[in-house]
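The next block holds one structure in the form of structure tokens; read it before the comments.
Shown here: the complex without one of its protein chains, the others still in place.
Presenting subunit A:
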Amino acid sequence: HQEHHSSTCALEENNVKAVRRSKEEKKLLRKQIKASHTLLKHEGIHTAPQPTRSLVVANGGLGNSVSREELSAALKEMGEMESLLMPPHKPYAFVTYRCEESALKAYTHLNGQKLQCGESSVMLYLAYVSSVTHEEEASVPLPEGLVLLEDFVSPEEEALLLAAVDWSSTNDDVTAQKALKHRRVKHYGFEFRYDNNNVDKDKPLPAGIPAECLPVLERCLRNGHINVMPDQLTVNQYESGQGIPPHVDTHSPFEDTILSLSLGAKTVMEFRHPDGRVVAVVLPGRSLLVMKGESRYVWTHGITPRKFDMVPACEQQSPDHVTPEPGTRSNLTLSKRGTRTSFTFRKIRLEPCRCAFTSACDSQGASSTPSPSTPPPPALPCCHADAARLEEEYVHRVYDAIASHFSSTRHSPWPRVCHFLSSLPPGSVLADVGCGNGKYLGVNPEMIVGCDRSSALVQICAERGFHAFVSDALNVPLRTASCDACISIAVIHHFSTEERRLAAVRELVRLLKPGGHALIYVWAFEQEYNKQRSKYLKDHNKEHHGKENLTKNTSEDRREPHGKSAMQNSGHLEEGYEPVDKKQDVGKVTDGKLSVHTNRTAFNTQDLLVPWHLKEGKKQGEEDHLTPVFHRYYHVFHQGELEQLCSQVDGVKVQSSYHDQGNWCVILEKD
């Protein structure tokens, strides 16, 4: 009796409430536990029928915003823990106890119980697992030229420095305090202008670097981090959820070494190299970041707007404060962001920059516009090889990655396509070039074979019992004049040059027997036709909440969803960033670069990247700040463009053309 009482107390102490359950509640619990086992199996986690020392704790993961501290506190009560593994982004954790008895205790007391996490709670489901594999922690070196010095200033110095900045100042001329949408910025010495990402060297600000900063700067000089005293200071204040997009500090206005002092809360800064390497660096409060050489001239640095960062747990600090590669299982925990103030000290450069990193250097010919997104959007290809590479990256890889989610959204065949298929005479041989998940392969019972570039999608066709194979639409391994009809639905708009689009049409025509028909559908630039908005646009209002915007137009106010932070992809065009190059906003693409489209809005360029938000098994509309985004390349067609393209093909004529739900369509007849 007494034992029971004390264990209940222990549980309550750790915010886990033991509840007496009714028969219905027990039944519901059994169902929920079964469901959690199914989900775990999908993740490749197989539960053991017999008790073991290790348990999987479903819903107790970093992906559920459960912190190591909270979970650990509850688990420690059950016995001595050997390890606690919390894989990044996952909705579960693994605990291994020293003995089976402790695991048994944990199972008995915590399975089906609520765990209090901050202001919310999660229902934990535990199950035994036979083993927990630890992956090797990948140790990532810091970018070349980057040094992080912890405890560079004392708490007293930190307080003095923070107090030296008067944010309430109304005298804008003195310090050039600007409200850059959300992040607060103040300049001293010289103003850094965000409209051209440069400094007016002839117009120094009345206020120079505050005297309070001198001891810190002298310390830097003494320790050899800098050779000359900086004469420009930019103070940035970031609230939780604010950040700064990746950028390289422009070469021409500033000398090599840049010092950044972090005060207040810690944050995670991401460094990206043009070759794709990414290094995430934890910047603790009162630390000094020294950027020199490659880390200053080539790597971009940025802070993803977030309210929580994943950082190494204190017991196991990674060397150099680098967070391990995503995907490696290491001791990570969630760290809530607080207000961080950075003091960035720079020396104004008087002569043009003569660094070795010419491709990033504005003094030596490179564009002074910092890259707004990383990796930078590709330019339109000018040759087949480039086109093939672009399509590989922005079409083929994407479809393979999103195949099952994509398939689940492609279930209703379009009526007019069905009509075309059904009106073919019996005994017809049909080919669906770019058949996707086989949506149309079951419409007409006649002989139809489908092909698609994505093996993942063709796999889905095979599972549905259809005849399909993997091939490219530019080279279909079917004999010339072997088909009575072909369809190409939403395919040709993925080819990135006119020549390739033409080649795709030619290939379709080649397959046709004399008198045969081809049906082609491509996405239309004009989404509104005859004053009718297409379904694509109409659904905009339903789906708007929670979607991330990746448009280059920053004029829209992009408020984050209430209460939660959208863990946005870095390289977002963020608050406070005004792009210099406004050519891409509307209308023609003058410099051949691709713009990223905002889903469910009208198109403003013909060649673009359309985001796809991958939802794996999650309910539609459910907010998930860990949703990956993929970009697919499209060339959307103007009215008349498809007919014009087809008219360049010999031996075929356009029998009819029409607009159908946001697509331009043609029916071709072979001579």
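The criterion applied here is as follows: contacts are C-beta pairs under 8 Å (C-beta built on N, C-alpha and C of every residue); 3 or more make two chains touch, one makes a residue touch a chain; residues count from 1.
The definition used in the following text is that contacts and distances are computed from a predicted model.
The listed options are "Calcium and integrin-binding family member 2", "N-acetyltransferase domain-containing protein", "Multifunctional methyltransferase subunit TRM112-like protein" or "Serine/threonine-protein phosphatase 2A 55 kDa regulatory subunit B", and the UniProt record of the chain not shown names that protein "Multifunctional methyltransferase subunit TRM112-like protein". Note that of A:458, A:519, A:594 or A:608, the residue touching the chain absent from this view is A:458. Among A:95, A:311 or A:468, only A:468 touches the chain that is left out of the view. Counting the whole complex, the residues of subunit A in touch with the unshown chain are 385, 388, 426-427, 429, 445-447, 449, 451, 453, 455, 458-459, 462, 467-472, 474-479, 482.
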